[in-house]
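For chain A:
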Amino acid sequence: MAVKAENISKRYFRKTGGANYFYAVKPITLTIEAGEVAVLTGRSGSGKTTLLNMLSGLLKPTEGRVWIDGADLYSLDDRALSRLRGERIGVVPQGRSAIDTLTVLENILLPAKLCGKPLPIEAASQWMERLGVAPLRDARPAALSGGELRRMAIVRALAQSPDILFADEPTGDLDDENTNLVLSAFRDYAHEQKKAVFVVTHENSALQYADMIYRMDGGQIISSAEPK
Partner candidate 1 sequence: MTMKHFSLSLKNLIRKPGRTGTLALLTAFLALAVFGGSVVVLSLRSGLNSLEARLGADIILVPSEAQSKVSFQNMFLQGTTGAFYMDASALDKALEVEGVEKAAPQTFLASLKADCCSIKIQVIGIDPELDFTVQPWIARSLTRELGDMDVAVGCKVEADVGEIIRIYEQRCKVVARLEATGTGLDTAVYCNMDTMNALLAAAEEKGVSHKIESGDSVISAVYVKVKDGCDIDAVNNRLNGHIRKVTAVRTRSMITGVSDSLAGVSRTVTILIVSVWALAFFILLLAFVLIIRERAREFAVLRLVGASRGMLGRMVLLESALCGLLGGLMGVGLAALLLFPFAQLIESALKLPYLMPDAGRVLLLAAGTVLLAVTVAALSSVIAAYRLSRIDPGTALREGN
Partner candidate 2 sequence: MKKQMIPAIILLILSVVIILGSQTFLSPCVHEDGSFGPCHWARQTLLGSGCVLGIMAAFALCVEHARLGIYLGALPVCALGILTPGTLIDLCRMSTMRCRMVMQPAMIILFSAALLCALIGVLLNARKRS
């Protein structure tokens, strides 16, 4: 077991309308195991990203708890939580996530640098090679295309060898070839290094790489199943 969520929910206050609040995510209990790729699909607005943010320690749930290897994430203070996020959790967020003033390689090594860990230069080079961004290592993000930035963010998450990797629409900007490159990299990472990977996507192509598929709608998980 890598991540366990117990009855986590997220409630927001509504400015107008009948009820004065609504649930973005209704109470969910969920376990993500090490060594598997879990894929969460669903329509947009179904609460996928909110769930991912809560699981990855970025958004405090209104109720419920999240454990990562026995540590209760939201009982930690900001410093300890930040440290844990840097050392053990990798996140590929939606959209651009590059620091413009750093080169591609510096961006990739940034998490380790912030935690004061030895820089994972070798792992970084291997993943850059595999995802085809190696030639861009000294380029600045402004010179990169959307797809290249996305792969850079993925390499940044993978290079830290996190115990659990969260990816929010990781293939959104990618063509079919790169989509397969990225998803197979996720699968190999989970299977070979016995780590957990949690991918949020609305694309069906991701399903064939999944060990576990969750479907979400209206803030609830409506089905969870291993693929046929």
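The rule is simple: contacts are C-beta pairs under 8 Å (C-beta built on N, C-alpha and C of every residue); 3 or more make two chains touch, one makes a residue touch a chain; residues count from 1.
The candidates were selected such that all candidates are chains of the complex that A comes from, given by their letters.
The shown structure was predicted, so the numbers you read here are calculated from the model rather than taken from an experiment.
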Touching candidate for chain A, same complex, options 1 or 2: 1
Residues of chain A that touch candidate 1 when the two form their complex: 49-50, 53, 58-59, 78-79, 81-83, 85-87, 91, 93-102, 106, 110-111, 113-116, 140, 156
